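Note that one protein chain of the assembly has been removed; the remaining protein chains are unaltered in position.
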Amino acid sequence: MIELANVCKCFNAGQSNEFLAVNDVSLTVNRGELTILKGPSGSGKTSLLSLVGCMGRPTSGRIRLRGIRTTFMPTDSADPVIDISSLPERFLTEIRRTAFGFIFQQFNLVRGITALENIMLPTYPTGESHAACRKRGEELLELFGIARHSGSRVEWLSGGELQRVAIARALINDPAVIIADEPTAHLDSRLSREFMELIGSFKSEGKTVIIASHDPIVCEHPLADRIIEMRDGRVVADGRS
Amino acid sequence: MLKNLERHWNIIDFAISSMLRRKTKNLSLTLLYTLIIFVIASLIFFVQSIKHEAASLLTESPDIIVQRLMAGRHDLIPTAYMEKVAGIRGVSDVTPRLWGYYYDPVFGANYTVMAHDDDKTTNGQIAVGQGVARNQRINEGDLITLRSAGGHPLLMTISRVMPQQSELVSADLLLMSAADFRTMFNFPPDAATDLAITVANQRELVTIAGKIAEILPDTRPILKSEILRTYDSIFDWRGGMMVIILAMAIIAFVIFAWDKASGLSAEERREIGILKSIGWETSDILFLKFWEGIVVSLTAFLFGTILAYGHVFIFSAPLLAQAMKGWSVLYPEFHLTPQIDVYQLSILFFLTVLPYTVATIIPSWLAATVDADTAMRS
Partner (left out) sequence: MLQHPAIIALTGASILICAMVLYAGGYGIRILRRWDLSSGSEAQLSLERRTYLISVIIGYALFFQVLSLFLYIYTADSLHPLFVGAMCAAGSLNAVPFGYAVLVLKTVNCLLAGSWLIMNAVDGKGYDYPLIRPKYALLLLLAMLISLETALQITYFGSLKADVITSCCGSLFSGGNRSIAGELAGAPVLPTMLAFGFCLAACMTSGVVFLRSGKGGYLFSLSGSLFFLAAVTSLVSFISLYFYELPSHHCPFCILQKEYGHIGYALYASLLGGEISSLGVGLLAPFRDRPSMMEIIPRVQRKLTIAAIAFFALFTGIAVVRACTTSFTLGVFG
C-alpha cells in the first residue's frame, strides 16, 4: 500500500553538519497490517515516519501510495497508484488530511482551547460545514468515553484523557492509515495496554497502523504483524511475528 | 465558493481565539498602532479643515487687490489710481482699503487695524475682536488708549466685541472709522493701503490683472485665486513637513511591528507546527496571519480615526495647534468644522496600514513555512 523505493532524506546538505537521516530505505507497508518501527533515538524512525505519512518530501528516491483516491488526480483504475515524491505541498497536505491520522508522543494538543475544538482542528481548512464536523467530534468523544470533557480546556485533563483526545483528533477525518510516534512513552502499563486494544479495534476496521516505539508492550504485542528495525538510517531487520 | 467561505470563517475563528490567547503582545501592538494612526489622522483632518476654512473665508475677499510697490516694498497707493483702474472694461467696482498694524507694547501684541465705514461707525468708537478683548480683559463700553503716530494718546470706546464665530478672521482686529484711522496713523488723505477690485466676469481676471499691471507699472495686482493657492501650498507644506517628521515615528512603528511579527514565541511556533502536522497547509497559515493582521489594522484604524476626530473637531487639536497655526501672542479660538472624506481616509490608509502590512508579510510567511514535521521532533 505504501511503497518506498531507495528513499533518502538528507539534512543540511553541503554544509559541515550534513546528516543522512534516512539512508536508502526500500520497503512496502501492507494494507490492514500493524507495522512496528523499532530502533534507538537517532536511528531515523521519526524521519521515516514523517516521509511515509506525507509530511515531507524525500531528498531522493520514490514513494508511491496505492489504493488512495484523490480529487486532483481522478482515475478509473480500481487500484490507483500515486507517486507522491514530487507532489507540491498543497496536494501532499490534502492526501495527508484525508488519508492519514497522527498520534504524537507529546500528544501535541493546542493549549488554551477545548478538547472538542482540538479534535475539530484538522477539519477547519477543508471547508466542511462546522455543524457536521462538530457532530463527528462529539461522536468520537462519546466513543472514547470522554464526552463530559468536551468543553474542558486540555490543560485540565489527565494523561489518559489527553491520549484519548489525541486519538480522537487523529480519527476525525476517518483516515485509512494511523501513524503513531512513541504513543506509550507517557503512559503507564494499564493505559498502554488500553491503547493497544484501541489499535486492535482500528485494525479490525481495516485500517493500516504504523507505530514507532521501543516499548515492549507495543513491540511484543500479539497484534503486531511486522517489526522493522532501524539503525543509522538503514533498515537492519524486517521480520514478521 | 461556499467551501472557501466556510474555510475562511473557520480560520478567522481560530485567528481571533489565537490572538485572545496572547493578549499582552497583541494589545501593545494595537495600542501603538492606534497611537500612530491617531497622530497622523489628526494631522490630516486638521490640515484639510483649515484649508477648507481658509477657502470659505476667502470667498468674501476681493477678486483683485492692487498694491503699490516702492523699490520692491509695499507702499501706500494714491487714490488717484482708482479712476484709471475703474476705466478698465470689466471692472465693476473699485474700493480703497485702509488697514495696517498696531503694536501694543503693554501687552506685547500686534493688532490689525482696519477702517470700516458704515451707518454704525462713529468717530471715537471701535469694535474689537475676541482675541483683543481677552488679551486686554476689556468689554463693551470700556475705554482703551491707543498711541497715535504723532505720540498723542487716543481715547476710544469699545462699541462692540466681534462675535466668536468670526474669530478666525477677527481675533486680533480693531475696526474704526476712516477718519479715526487717518488720525491715528497720520495717514495722508490722498492715499490708501490698497485697492479692492470687483470684476464682473471671473474668466477675465487674468486679462484685467494684466491690464492693471500695464497701465500702473508700479503696482502689483494680486488675484484671490493666487492667495488661495498660496494658502493651500503653505498648509500643504506645513502638513507635509509634519508628515515627514512623523515618518520617523512611522518607521519606528514599522520596525516594532516587524519585530513583534518575527518574534514567534516558542508556544506560537509549536502551535503552528501542530496545525501543519494535522493537515493545515502553508496557505491556511498565511490566511491565519492575514486575518490576525486585518483584525489589528481595522481595530487600530477605527479607534485611531475616532480619537483623532474627537481630538481635532471636538477639542480643537490642542496637541497640533502650536506647530500648525504659527507663532503669535494672540490666538483665535475657533472650532473646526468636520471635513472628512474618503480621500483623506485613503491617504491615512496608505501612510499607516500599507507600511504595517508590508512589514508583516515576510514574518508571516516565515511563520507559515514552518515544516510540518517539526511537531514530530519536539
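Lettered A and B in written order, each chain numbered from 1.
Definition applied: a contact is a pair of C-beta atoms (placed from the backbone, for glycine too) under 8 Å apart; a residue touches a chain by one contact, two chains touch by 3 or more.
Keep in mind the model is a prediction, meaning the values are calculated, not measured.
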Neighbouring shown chains of the undisplayed chain, as defined at the top: A, B
Options B:P78, B:G100 or B:P355, residue touching the unrepresented chain: B:P355
Residue of B:G240, B:G263 or B:G310 touching the missing chain in the full complex: B:G240
Residue touching the undisplayed chain, where the options are B:Q125, B:S283 or B:Q339: B:S283
Those residues of subunit B which, in the complete complex, touch the missing chain: 43-44, 47, 206, 225-226, 228-229, 232-233, 236-237, 239-241, 243-244, 247, 282-283, 286, 343, 346-347, 349-351, 354-355, 357-358, 361-362, 364-365, 368-369
Residue numbers in subunit A that touch the chain omitted from display: 10-13, 57-61, 72-73, 85-91
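The definition used in the following text is that only the chains that are shown with their structure count from here on.
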Subunit A residues touching subunit B - in the complex, by the definition given at the top: 46-47, 49-50, 55-56, 89-90, 93-94, 96-97, 102, 104-106, 108-113, 121-130, 169, 173, 181
Interface residues, subunit B side, partner subunit A - complex: 2-7, 9-11, 13-14, 17, 21, 267, 270-271, 273-275, 277-284, 371-373, 375-378
